[in-house]
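One structure follows; several queries about it will come next.
Here the complex is missing a single protein chain, while all its other protein chains stay put.
Presenting chain A:
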Amino acid sequence: MTGTPALARPREAPSAAPRLAPPQRPRRPGQRARARRRTLWIYAFLLPTVVLYGMYTLYPMIASYWYSLVEWNGFTADQRFVGIDNYRAVLADPMFWSAVRITVVFMLIVTPLRVFGAFFLAILLNSPKLPLSSFFRTLYFLPVVTTTAIVGVVMRFVLDPASGPVSVLAGLLGLGPIDLLGSSATALPTAALIYVWKFFGITLIYWLAALQTVPKDLYEAARIDGAGAVATFRHITLPLLIPFLAIITVLTVEDCFHAFDLMQTMTAGGPFYSTEIIEIYVYRYAFAATIPQLGFASAAAVLFGLLVLVVVGAQLWVTMLARRSGARA
């Protein structure tokens, strides 16, 4: 807000005396009983969620920590405790590090495109001057509600170098057949772009929601002060949306680590492991092996979880530092 003091929100004057809580009137017995019943109902309605969350999220998480410490093929009941041997084996496997690298590269391609692309599109779609803005919002959100696995299968046809529309178009332009998913040089960027297209709408909604938080009276004041569209964007919209950038980026980064269904249906990790993200690596050992290695796969999954935690933690830390330095400035 530097340079626009007139538009700054007045700060509240610090109170000289500590603010006291208003005195609470003693509740009557009837009120207490009603409050208790209401609270009971809240817990009762929460119970199914808590139970299902526990069964399908918490329990598998805890179980995978246990499985990562045993040798188990899933075919027999025999689980042999091996301590951290599975972790040692995963960390010594070059294919694991290859999967880590591919996952990070995928995230680095997808995140900026989703975050900044959606940001600029949200600015456009938020403009009151744009006709059919609701139609366009729906249009961009449509891929989000389609089944990801179906998108993967359909995209294989769309990108089919023998008869797919992309290749036909390339042929008309004299470029010949293009095998975007069949070449290890282009498969990952292609998959990343399709992923961006598929989930672009979610990030767009985040930004549109963030834009609704900018007070309209600020725009009104700016207009009265003679600020143009660029100045309004630079001095009002952008500064007020910066805090949202951190949370939207965190959510998008976290989202980028879950691309299994799209990648499995489009490339299954190929060609020659060039699109093998960690989730496919885990799947390969847990389910696609002749004799599944559930302990090994669980160790890889746990390490993957830690990686996500580290990336998101680092992001939050950097954001916090930026805020502090901003506040000092």
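One rule holds for everything that comes next: a residue touches a chain if its C-beta (ideal position, glycine included) is under 8 Å from a C-beta of that chain, and two chains touch if they have at least 3 such contacts; residues count from 1.
FYI, contacts and distances are computed from a predicted model.
The chain that is not shown carries the UniProt protein name "ABC transporter substrate-binding protein", picked from "Competence protein ComFA", "Ferritin family protein", "ABC transporter substrate-binding protein" or "ATP synthase subunit b".
Per the touch definition above, the residue from A:G117, A:P177 or A:P239 contacting the chain not shown is A:P177. Contact with the chain not shown here comes from a single listed residue; of A:M95, A:A231 or A:L251, that residue is A:M95. Looking at chain A, the residues touching the absent chain are 36, 39-40, 43-44, 47, 51, 55, 73-78, 95, 156, 160-162, 167, 177, 179, 181-184, 267-268, 270-274, 284-285, 287, 289-293, 296.
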